[in-house]
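Structure incoming, see below.
Every protein chain of the complex appears in place save one, which is left out.
Showing subunit A:
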Amino acid sequence: MIRTWLRELGLGVRFAAGGGRSGWARTALTAAGVGVGVAVLLLAASVPTVLDGSEARSDARQPVGVMGEDAAPPGPTTTLMAWSGTTFRDTQILGRLLQADGDREEAVRPPGVAHFPAPGELVVSPALREMLETEGELLSERFRGTEIVGTIGPEGLKGPGEPAYYLGADGLDTDNAWRVTELGMKGGETPLDPALVVLLVVMLSVLLMPIVVFVATAVRFGGERRDRRLAALRLVGADIAMTRRIAAGEVLFASLLGLVVGALLFLVGRELVEGLSISTISVYTADIVPVWWLGAVIVMLVPVIAVAVTLAALRGVAIGPLGVFREGTTRRRRVWWRLLLLAVGVAMLVYFGPDDAASTVNEWGISAGVLLMLCGITALLPWAVERAVTRMRGGPLSWQLATRRLQLNSGMAARAVSGVTVAVAGAVALHMLFAAVETQQRVETGHDTDRAQAVASRLIDEGAELGPFVDRYATAEGVTSALGLVRGWADLDVALDADGNRPGTSFQIGDCRVLRELIEVEACADGDVFVVPSPDREALAPGDRLDLAGPVEASAESAPSWWTVPAAARETHSIPGPHGDQYYGVFATPSALDVSGVPSLSAVALLDTVPGDEDVVEHLRNLAGVQEWNEGVHVLANTRLTSQFATIRNALFVGAVVIMLMIAASMVVSTLEQLRERKRQLSVLVAFGTRRGTLGASVLWQTAVPVGIGLALASAGGTALGVLLLDMVGAEVTDWLAFLPLTAAGLGMILLVTVASLPMLWRMMRPDGLRTE
């Protein structure tokens, strides 16, 4: 029996592999469709490996070491490492300052760095090198005084597009840098927000399900012709079981070929991926390896799906020795099980959320719920199309031709657009979730950009450095005004507490214009002093004595710098500064508190800039440079998106575009195939004198009717799914019209498919189609 089965499967393979030009074209179409699907699935199966690889390299460059008094003693291999880094436009550039305690060749150096950079020497990633070449002085100015001496290798970067640098430095010590004894600390993992997990799960479900639908559609390319071939076999004695095995062999060959094509596309795709960089996401080719068991599932599942879909399709037709009889028109589609799928999906989504108390989410439950709901929406489509087209009457000839054709067999058209339905329903839900989560994830920074647009800060050795610092920024290109402020920390002249610490307070010195940005002040003149109680401590009182060099004094053995709160000091309240922070302690005007000789202070400049000029910020960052670990520029913005969210959004956009293009391609193939099958009928219509425009319009209607119904169903279902998901993450609907742009995209697809089909239609309309041999 097995030999018989194998022979029949082999006969199917023979049909698929040796059917001449048209046979090969059909097999190639199926293989190409399956191949594209397989390639996308293999890429998706590689995502965990990609993330692991990137994370492992990120961990490998993390320093093991501490700052300050607990730092390890210097040794021949120890390295001092300080955080540097900068931002250009919206791109974060990772930067580290390195300084060897001993011989540079012996010192611990980050992975991917062949030679330890000497002071002023720069080792850059390929992406940063390219940025420096393309962006010109606006970026290279920031690296003035440095020389590029090497390139960071792949083992030291998260991805090929990551901009990063290591800069050799001097003057680092354990007060401002880590003494690193080795690299490779396991980085602390930030668990994703449950809302983001839901978003990721839904996104993967939505993106992958159309791929499976696409594969299922692809294996039915050439289905009508295959059925006729099977009928011919029935005439010479093949029974029903034999024809099924022959059909299975045929599609098995095409799907196995599709696996090979998919593997090749995957191999080509992974080479191309390295050249792509979306925002800061970039991937090394070597990282794109499918998780072995996911890869195995794909390899096993695709032929199984192919055979199952084919056998299921054969159940809908009666293949007899005299020909093929479709049973779909005689047996009405049942709606109950389609609604049941939807109902179970909804029930699962309701059951698995919302749960405010839990910080984790049941990804499997949500995925199953989303998939069931999407399956239900897709399953409803053939029923809805059938019900709709049976009621269609009258209209112009093109409409009549289209609706009669659909009435004859609406299932095929519904299947073709099922991928669109899944994609649009999923995308509508995602878009709603996306819009709502974006609102949630948009972090309110508290910045007040009406009062300042940027803040520059620098650790200074003594108060006298404030003036030159502020002046430097005040005269920078695009800066309209700059307010300077000095901050420091003072010890109170009281006994040590039980833990051996001395209580302290912060102090801020600036003119009245600056103080008004930080505290409530009605009357202010140079020489005034204000005190603001902190939430956890009483206000300082007149007569309290402070050691302005207190914390520094302990470690640096510097002399105390005593200052007494004057009797005229007035108590007031703090207000959030332009940068959103609130300060407490002493607020003094320059004449009241002279800090010119006080060590270890922070100089802050609040900067007003010319509105609308993006380069101003870059000029300010250039002033700060990258060589000084103790100076930086912070650009103020009212809100910012979390980086996690921006990453997901980028991935969604790319995925959605790929899916829509794939579905459009499969629809073009299906339409062309339908046209080829109806060559004779089209020729007859032309012989009757039917105009080209009429037939073209009929093709348009044949696509438009099922797609239109599919889009309506997808919009309604997607919106319902979106509402459920939003309820799950506890967010409000912010965009009820999310379906509009996607529906417009769907309509665009109808036009695209029709236009792509017209050349074939015109060819088919030549009278020579009437020839039978």
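Just so it is clear, contacts are C-beta pairs under 8 Å (C-beta built on N, C-alpha and C of every residue); 3 or more make two chains touch, one makes a residue touch a chain; residues count from 1.
Convention: contacts and distances are computed from a predicted model.
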According to its UniProt record, the missing chain among "ABC transporter ATP-binding protein", "NADH-quinone oxidoreductase subunit L", "Probable septum site-determining protein MinC" or "Sarcosine oxidase delta subunit heterotetrameric" is "ABC transporter ATP-binding protein"
Contacting the left-out chain: of A:4, A:475 or A:564, that is A:4
For the chain left off this view, which of A:90, A:239 or A:536 is in contact with it? A:239
In the complete complex, the non-displayed chain touches which residues of subunit A? 4, 7, 11, 14-15, 18-20, 22-23, 229, 232-242, 320-322, 772-773
